[in-house]
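Inspection log for the structure reproduced underneath, given as structure tokens.
Left out: one protein chain. Kept in place: all the others.
Entry: chain A
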Amino acid sequence: MYLKSAYEIRDKYLRKDMLPTIFCPGCGIGSVLQFTLRAIDDLKLNQDEIVWVSGIGCSSRVPGFVNFDGLHTTHGRALAFATGIKLANPNLKIIAFMGDGDAAAIGGNHLIHAIRRNLDVTVILINNFTYGMTGGQVAPTALKGLRGTTAPYGQFENPFDIAQLAVSAGANYVARWTVFNYLQGINSIKKALQKEGFTLVEFLSPCPISFGRRNRMKTAPELIRWYQKITVPLAKAKKMKPEELEGKIVIGEFVDRDRPGLVREYQEYIKRAKKMMGWEQ
């Protein structure tokens, strides 16, 4: 794949008057943003027909930096807002840029119901195991033993596997990568953007300042090495025993299917209603 220079992508898609970003050194959100913009660019999607939606948190500030229509909403509610946008104007393509706490904790119910409905949206999910913007509290994705300001002795709860949750709830496309799997990441976003229904690409993303610092990995390279250690590609994981997978995170493409999306289902519903009322044959 030929990659355009980052400058070209920046000049084409970012709002220069909003720069610099609020992101800390070593943060992975910028990388994921770049993957998303490269996917949009590669697919030659119309910039005026894409709406970025987000909730609250570091990753949710992304719609402010990109030169698209954008709705920066309340904590956890991005997908509920997205439901209204998409159904009111099905011509718009929607990207929801979310964090792990945003999507899986406060927004957990909206997440599973948006997936159940097969809402036509592409979720780009930044998973850094922490609430970065509020200062490093523990997130529902944090593996057991990881520390946060609200779990100073190490997380004692079980973590959510968001990708698996999305597969079970009925998403059409689900993939998970680290931010260092950039080619797979871009390809996954491209696939997701072209599909009908609910699509989700999760990225394990470094947060040295709020998360790494409290877990003896205060620089991005340390986090890279840690991610390399704890992630297992799907093909390899299939051959591993459950005890070997303890504490590991599987990466790869988990599902790719074509169930009808919410917009199509609703349009059919309108036809059915008119037929049942004798308004149309």
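The definition used in the following text is that a contact is a pair of C-beta atoms (placed from the backbone, for glycine too) under 8 Å apart; a residue touches a chain by one contact, two chains touch by 3 or more; residues count from 1.
Methods note: contacts and distances are computed from a predicted model.
Taken from the listed names "Multicomponent Na+:H+ antiporter subunit F", "4Fe-4S binding domain-containing protein", "Branched-chain amino acid ABC transporter permease" or "2-oxoglutarate synthase subunit KorA", the protein name that UniProt assigns to the chain not shown is "2-oxoglutarate synthase subunit KorA". The residue touching the chain not shown here, chosen from A:34, A:59 or A:83, is A:83. Taking the complete complex into account, A:68 is the one of A:35, A:68 or A:177 that touches the chain left out.
Chain A residues in contact with the hidden partner, per the touch definition given at the top, are 15, 17-18, 47-49, 51, 53, 63-64, 67-74, 77, 80-89, 91-92, 109-110, 113, 266, 269-270, 272-274, 277, 279.
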